[in-house]
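Some chains have been omitted; the remaining ones sit where they do in the full complex.
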C-alpha cells in the first residue's frame, strides 16, 4: 500500500481537489490514478509535479504520442513497474499501436544492451562527436 | 582507451571489413565510430550487434527520428556518456532540432523524477492499468 495512503477526491482539501480537477480536465478523464492520490499528502509537491508534467507533456516540437513513448522508454529502462503500467496506458490513449509498442521495446532493449557494451569495452568518445 | 583497442578498417579482417562496409553504406557515411572498432575484436558480436541495430532502427511503425530519440532517452537515463554523444549525433542526423532535443530531455528528466516518486511512495498499480 502507498506509504501515506491514497487520498480520494471526496476526502481531499480544496487545494488538492483543484489539482485533481485540472488533471481530469486536461486528460479528459473522470478518474485520478494512484500516483496522484499518493502524492496528495504533500499538496505542494502534488501541484508542482502536476504543473511540470502538464507543461512538459503538452505537444510542442514533439507530439504527445512521441512524448508518451519516451516516458515509457525511460520507465522500462528503470524497471519502474508502476510507471510502465501507467504510461503504457497513457501512450495507448495517445494512439500508440501494438506495433509501435513492440518497436519501442525493441529499441529500449537494444539501447540498454549497447550502453553496456560501450561502457564494458571502455569505448572512448570519438572526436567527431565532441562538437 | 578501449579495453582491447580499436580496429581500423585497414587492419581489419575481411569479416570485419564486410560489417564496416555495411555500416557505412546503411548510414551513408564514410567513417566508422569507435563503438564498432572496439567490438571488432569479437567479430561474431560485432556482426550480431550490427544486424540487430540495423533491423531495429529501420523505419517501421515508428520513424527513424523517433527511434533515435528513444535511444537517446535510454542512454541519458543510464548516464552512458559514449551513447549520449553518439546518439545525439545520430538523432541530429535523422533530423532532430535543438527544440526537439530540449523537449526530449525535459521528458527524460521528468520521467526519471516521477519513477522515483512512484517507487518511493510505494504506489500500487491501479486496477484499471492491469488489463
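Going by the order they are written in, the chains are A and B; count residues from 1 in each one.
Simple rule for what comes next: a contact is a pair of C-beta atoms (placed from the backbone, for glycine too) under 8 Å apart; a residue touches a chain by one contact, two chains touch by 3 or more.
The structure presented is a predicted model; accordingly, all values stated were derived computationally and were not measured.
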With 2 chains placed, the number the full structure-file assembly comprises: 6
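Everything below uses one rule, namely that only the chains that are shown with their structure count from here on.
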Centre-of-Cα separation between chain B and chain A, whole angstrom: 20
Touching residues (chain side chain B, partner chain A) in the complex: 1-4, 31, 33-35, 38-39, 45, 49, 52-53, 56-57, 60-62, 66-67, 69-71, 73-75, 77-78, 80-83, 85-89, 97, 99-100, 102-104, 106-108, 110-115, 117-126, 128-130
